[in-house]
Every structure is written in structure tokens, then in C-alpha cells.
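This report concerns only the one structure given below.
Apart from one protein chain that is not included, each protein chain of the complex appears where it belongs.
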Amino acid sequence: MDVDALYQEIILDHYKNPHGAGLRVPYEAEVHHVNPTCGDEITLRVHLDGDRVSDISYDAEGCSISQASASVLYDLLPGKTVEEAMRVLDSFAEVMHGRGQVTPDEDVLEDGIAFAGVAQFPARVKCALLGWMAWKDATSQALAASDQTLSDERGK
Amino acid sequence: MDVDALYQEIILDHYKNPHGAGLRVPYEAEVHHVNPTCGDEITLRVHLDGDRVSDISYDAEGCSISQASASVLYDLLPGKTVEEAMRVLDSFAEVMHGRGQVTPDEDVLEDGIAFAGVAQFPARVKCALLGWMAWKDATSQALAASDQTLSDERGK
Amino acid sequence: MSAYDVEAIRKDFPVLARSLAGDRPLVYLDSANTSQKPRQVVEAIERHYLEHNANVARAMHQLGAEATEAFESGRDKVARFIGAPSRDEVIFTKNASEALNLVARVLGDGGIVGEGDEIVISEMEHHSNIVPWQLLAERTGATLRWFGVTDEGRLDLDDLESLVTERTKIVSLTWVSNMLGTINPLDTVIARAHQVGALVAVDASQAVPQIPVDVASLGADFVAFTGHKMVGPTGIGVLWGRYDLLASLPPFLGGGEMIETVSMERSTFAAPPHRFEAGTPPIAQSAGLGAAIDYLSAIGMENIAAHEQAITAYALGRLQEIDGLTVVGPSEAVDRGGAVSFTLDGVHPHDIAQLLDSRGVAVRAGHHCAKPAHRRFGVQSTTRASFYLYTTEAEIDALAEAIRYTQQYFKVG
Partner (left out) sequence: MSAYDVEAIRKDFPVLARSLAGDRPLVYLDSANTSQKPRQVVEAIERHYLEHNANVARAMHQLGAEATEAFESGRDKVARFIGAPSRDEVIFTKNASEALNLVARVLGDGGIVGEGDEIVISEMEHHSNIVPWQLLAERTGATLRWFGVTDEGRLDLDDLESLVTERTKIVSLTWVSNMLGTINPLDTVIARAHQVGALVAVDASQAVPQIPVDVASLGADFVAFTGHKMVGPTGIGVLWGRYDLLASLPPFLGGGEMIETVSMERSTFAAPPHRFEAGTPPIAQSAGLGAAIDYLSAIGMENIAAHEQAITAYALGRLQEIDGLTVVGPSEAVDRGGAVSFTLDGVHPHDIAQLLDSRGVAVRAGHHCAKPAHRRFGVQSTTRASFYLYTTEAEIDALAEAIRYTQQYFKVG
């Protein structure tokens, strides 16, 4: 197992200069996720604009992998529709769980392809997915809340 | 391990014709002991006459070893002082726990020496001691009760 | 049974070739108590300790990854073996008793069983499926009720409707009785319990080792069993539970591995199965249980069940030829597991077991942790012979011969 496959230059760059870090308003949902194994934490907010991801803001404490992964998440998802963003997440998760056997699609994952090496380090997969799972959770909370609002409005 | 050492003729005789079986009055204490491993049970009563063992009566359900042992207990202890009887118990228990290394004293244990073979069968030692432990427990309860009566009387 | 090569199987179990005192070959007929272990299982444990030992989950180094893989692949194998819809429904405990206690504790702590509620068990349960419920009833003020047993040793379902009612919160039943050998008609009970909104726990300690089990089609809510009776190691048991149910229940024991986050003021807990696995889990034991499952699966549970059925039928026949011997439990090999308990006129079970042991035949005597079932049949104890995948007809013959010898020794029969 070659650590250089894990610590790609791109990952270390994102780690040192994380994109989009910090918690911002407005947002429709905020979640706090932890990796119970190691204690890595992230607080993450989503702001949706209709069915489009408008902003993702976060405060993360953790290793280079979990930090860089949140930074890449920020680069990739805002601007996409929720459906498109979920497909990116699926593609990222597929690579992560692929044990090194799944080739990442650069058109979809952009800088995220640098995480391909993480898949060979099962203990680090959870680090790479922490921010993504938090985003998924927050987004479904935000959508549930807006459905609720819609149906409340319809009910009126 | 030779079962004939365990099932001495004397033991089988006591098993088939247990001495002193049945529950009798008067008595000062009654106890119920079980061997949780196998479920052997004995209900045993002691009747003391001052510091002398006057009667031991019992209702036992169990294997040949535990039954025969209660029968031998009945033969040995009534008529003795509690102190003498406790010494017999100690001597019996010593043989039982001796793993076959302790030679029993026939003058003290009489038919009880037939149990020497049991000591080689650790799983059966509890069977052989069941009635004896019940007697010890019942006797100390009877003594405690009479001490109580005495001190109550003195207190008056 | 041409395909079932019991002699080949026996070669995997070195202890079966042992000779005992007096140079007598071992005839091991106490598998319902604990099974013997094949070389493959012992080697898996040995290899784990000598090459891959580390703590799991929390360790991020290579050895830790190997140990985690060994431990979690045991969980995968258990899940597949019992047809669990998800590996996260498989909780490792120390034995079946802990698994049943876990259910009883969390149903009480979670407020699912409380004052005035009813718990239903049966008279043929192992103490491990009686005492946890008595303790729960005592802690909560719930009432314990139970199914009776028929003279044939079957679950008495006549009272099903009056026993399992809207007041019932949990029904906990054994699948296969360890004393009577009876296989219970769980479907009927599960259907009724679910109709009235009660949960169902199944004590499958004697079932998983000898019959193919599919928890998804069984339809119970919890299933408990134990590694050491299925050619696996001691120190590991399993509780399977429906995921959504597990996810709604509070923790059982607190400690490392079962938390999400801890502060001095309060803690939050991990998702199942980890929520119910406090502390360092049975790591090497999971590797061993995984190897046990591989071993059983290679032979095929259908084949093992067929062998068990055949050998039990043979044993019931041979034993019931003996004058003065009475089988306690179903006398025919129909809906019946491989444990046969019996009494012998004029000889106490301990003395039978002792005499049998002097002939190399290992059986169990006593109440087999099922005192109420014994009381039901008016006996304080019985002698039990129990069989498994490695049991041969020749061993049953040796048992019958040794029983006759016992009768001669004690001059009865």
C-alpha cells in the first residue's frame, strides 16, 4: 500500500486551502456528523434554491482526507440540481467502496478523482465520505422541510 | 477411573435402604439444599438436645451417592455432641476434597469410608456433600435460634 | 445417505479420536450441551492470533485492517447463513443467554414492556429464556405468562388466543427444545403475536446448529443463538433483530465502540449493530465462528439436518427397545431435533451418566437448564443423549449397550 496513492498533491492542496469553508447563511438545514471511530466532525449547512444546490457551507475538524473531501464537495455540487448532485455523490461513493477496482470518471468527479487512492485504504473511506454523507442528510432534511411547507401551504 | 471405586457395595446398600429417611418432628431447624448443577435436592431437619445431635431427618431426591451419603450421615451423627459431629463432618469433607490423596479414618467415618472413592470423581463430590452441608447449615440455624432464645430469656 | 460421509467429517474433529480412561474410545453424545470443533475452526483462531491480531475499527494500521476484516467478515458470514436482510442486523454477544437478556433489558429500558403488560414464554424453555423474563417482569411490574406442554412434549397451543392478547408485548419461544427435542410450530405463534401487535423473540440455540434457518422467511423480530453449539468457539453468541426495531431501541451496555459522541454530560449512540456491542468485541471468536459457518455450509445444512433426523430416528428406535427406558419428549423423529432425554427405572440419571462415562459414552444428566420442563413430566432429572453431524449409528449402538450394562450393574431391568 502506497501512501502516495492516498495523499495526492490535489488532496494536500485542498487540505491546506479548503474551498468554501465556514458556516454561512441562509440555509435550510444544518447537520452535525461524526465519525465515531476517530472523532472526525463536520457541521454542514445546505442552501437550496428550488431544486438547485445554491450553497454548501461547513465547519470541519478532521484529517486531510475528510477536510479535502469537503472542499471538493464544495467545488462540485453548488450550481447543480439536487438530482445531478446526488448522481455525483453516487459516483463518488461507488469509487470509495470499490476497493480500488472502480475507475473514477473525471468528467463527473473533477478533482474528486484524486480520492481514487483512498479506496485502497478501507479505514479511510469513512473519512472521505464524511462530508458527503452529511450533505446527503442535510439535503434530504431540507427537501422534507420544503415538502412540508408546500403541503402546509396547499392545505391552507 | 474405576466406577467400582465409586459404587462400593456399602454405598449401593445405603442407597437401596436409606437409614433414617423421612421428615420427623420435633426439630429446631429445617433447610432445603439443592445442587444447582444437577438438581439433586434435600430437605433436612435437625433436632438438638442441648448441645447434642438428637435426630436428623430428611427427604432427599437424587443419585445413589447423595442418597447414600445422607443415610451414612444419619448413622454417624445422632448421639454425638455438635462439636464432635462437626469434627466428623470436617473429616468427611477433607476426604472428599482430597482428590483421592487423603486416607479416611474408619474409626471416625465408619461406613463413610466407602466414599473415599468419590474423591476421585470431582463432579460427584458435591453429591456426596449435599446432605452434610445441609446438616451444617441447619445446625447453625438451630444454634443461632437457641442462642437467641437464651439471650431473650436472659434479657427478660 | 450415500453423499453424507460421516467418517470423513469425523476426521476433521481430532477429539473424536481420543481415548479415555481404560483406553475406551470417546463416544461423544453431548452435542446439545456443546459441539466439538473441527480443526478448520481452531486453525482459523490460531492463525488470527498469531498473524493478524489487533483491535478492530479503532485501529487504523495494517494489522488493524486485517483484524477488522476478520471480525466483520464473521458478521457477513453469519448474516448470509441465517438469511438476514442486512449485516447490520447481526449483533455479537458473548452467548445466547446474553442475547436473550439484551432483548429483555432493552425492551424494559425502552419502555416497550412496562407495568401491566404481559410477557409470554413456554414451560419448555431453557433457563436462559425464562430467568431474563422473570427479572424483566420484576423490574417493570409486567406479568409473565406461559404456554404449557402436552403429554407428548409438544407446545400446547390450545390457549394461544387467550394467552397472546392485546396485553402481550413480547412472546419469547424456543425453536427446538434442548430437553424434549421438540421443534415448535413458530409460524402459528408468530402470526398470532403480530396480529395483536406483540414482538416475537426466538431462542434458536438448538435450531441454527441443526436446521437451515432463514430469519427473513421466519418473520420473528429477534433470533438468538450461540457459537459453541454450531462447531464454533465459546465466547460468542448472536442476536439477530429487525433493523428498524433495533434502531428504535436504547443501548444495553455502555462503553467503547457503541457511542457516536461522548461528553461528561451526555452521550449519543452509534447505529445498530454497534450500539449493542460495548467494548472490545469477540474478535478471534468471530473469525472462528466464520470458519464454523464455512465448515457447516460446505457440508450443507440440508444434509446436516437429514443426518440429524436419521440418527435421531435410529436412536429413538434403539433406546425404546430397552425395558424400563422411557423417552421424555416426542417418541418419534417427527418435528424433532437430535436430543433424546430419558429415564430408566431404578437408576438415577447421575448414576446412569457415570456408568456410561466409564464405558466412554459422554451424555448429560440433570435438569439440562430446563427445570420447569422436568417438573411438567414429574421428574427431577433425566439423562440426555444428543447428536450432531459427526454422530454415527455405531455410537448409538454403544450407547444402547452401555445402558444395558448400567442396568446389569445396578441389578435392574
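Letters A, B and C mark the chains as written, and numbering starts fresh at 1 in each.
Keep in mind that, in the parts below, a residue touches a chain if its C-beta (ideal position, glycine included) is under 8 Å from a C-beta of that chain, and two chains touch if they have at least 3 such contacts.
As the structure is a computational prediction, the values presented were derived from the model and not from experiment.
Just so you know, the chain we are not showing touches A, B, C across the whole complex. Touch with the chain that is not drawn comes from one residue among C:Ser73, C:Thr165 or C:Thr234, which is C:Thr234. Interface note for the absent chain: among C:Ala79, C:Leu100, C:Val113 or C:Met301, the touching residue is C:Leu100. From the options C:Ile9, C:Ile45 or C:Leu249, the residue with contact to the unseen chain in the full assembly is C:Ile45.
The chain that is not drawn here is touched, among residues C:Val6, C:Met60, C:Leu245 or C:Ala310, by C:Met60.
Across the interface with the omitted chain, chain B contributes residues 1, 34, 36-39, 121-124.
Mapped onto chain C, the interface with the missing chain covers residues 14-15, 18, 20-21, 26, 28, 30, 33-34, 36-37, 39, 41-42, 45-46, 49-55, 58-64, 93-98, 100-101, 104, 109, 123, 126-135, 139, 144, 146, 226, 228, 233-237, 251, 253-259, 261-264, 266-267, 278-285, 350, 353-354, 356-357, 361-366, 368-369, 371-372, 375. Along chain A, the points of touch with the absent chain fall at residues 1-3, 6-7, 12, 37-41, 61-65, 67, 121, 124, 127.
Note that in this section only the chains that are shown with their structure count from here on.
By number of C-beta pairs in contact, B-C leads when B-C and A-C are compared. With each centre defined as the average position of its C-alpha atoms, the distance from chain A to chain B rounds to 76 Å. Mean C-alpha position of chain B lies 38 Å from that of chain C.
Remark: chain A and chain C have CA centroids separated by 45 Å (rounded to whole angstrom).
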